[in-house]
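Have a look at the structure that comes next, please.
What you see is the complex with one protein chain gone and the rest in place.
Up next, chain A:
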């Protein structure tokens, strides 16, 4: 135990001797708290509030700046559509970051699996459902490979996934010969691959199946993380792996399951991405790894693990989409969009650090 704690104990003893002193000390405490302290405590208990507030504020600001073009149902549904693939990758990324890891390979797994399913279904005549099944198994296997390297060989997740990012990307180029599979070839051979490109028209809004899929993925993972024992264990491991192990959690097994699930979610993203892009493109989403991390960080999930809600990553992805759309419609050069996202990342992490310093 630390010196500070033992030094504090005689005072506690003294207080305990007076029967009612506990409550009066507690109420004195709350009066002492400043407004800022209260905000800090509130955010500590509700980590998703920051991205929600930023999202709402940015929607209002860009609405004022860009007017009805921004606020049109068409544009809002377009934003959701545009962030859907990065959103799904951010969901996978959130799982890993909650365990205090990082996954640089999510987009590489996704693109590799889209190439595999495209090759099989379009060029080799394998039935589309079977081709997709292979992609799901492949994505999960890629995740398990990351997980085993992290837990068995005990390498840092950053290094493991930096390595597998390159490996998966090279495999992708080798399998595809760096050639895209054209949209019309998919349409004639395996239209199922483009299923998530379909949309539902609601007035002028175009809600693609891919957008709906993104929301479904987030809701399902939110349930697993918040309503099941497995989810508690994921948070505990990210919080303090050694403590979780001592408390009786099979930490390595849980970690491998997290990486496997992330790989599976990347394969879901692979299917959705074919619909979104319209073709199978081995060169697409090259920046997807870092964009997914951006969404997670802006969504208030701590890079140190164990804190934040996966829903934050959904809001984070939407914030990025709103900024890009709003700035574009306001006629701001692309480079300033990048500039703004950069500041968002830094501010989000600074806020996370501040929330984590909450005192008892």
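Quick notes on this structure:
Definition applied: a residue touches a chain if its C-beta (ideal position, glycine included) is under 8 Å from a C-beta of that chain, and two chains touch if they have at least 3 such contacts; residues count from 1.
Rule of thumb we're sticking to: contacts and distances are computed from a predicted model.
Missing chain, UniProt protein name: "Ribose import ATP-binding protein RbsA", from among "NADH dehydrogenase subunit F", "ABC transmembrane type-1 domain-containing protein", "ATP synthase subunit E" or "Ribose import ATP-binding protein RbsA".
The chain not shown here is touched by just one of A:236, A:255, A:268 or A:297, and that residue is A:236.
Within the set A:119, A:276 or A:307, the residue that contacts the chain not displayed is A:307. The chain that is not drawn here is touched, among residues A:246, A:290 or A:350, by A:246. The chain not shown here is touched by just one of A:166, A:179, A:228 or A:353, and that residue is A:228.
Residues of chain A that touch the chain left out of view are 1, 5-6, 8-9, 12-13, 15-17, 22, 26, 44-45, 223, 227-230, 232-233, 235-236, 239-240, 242-250, 306-307, 358, 360.
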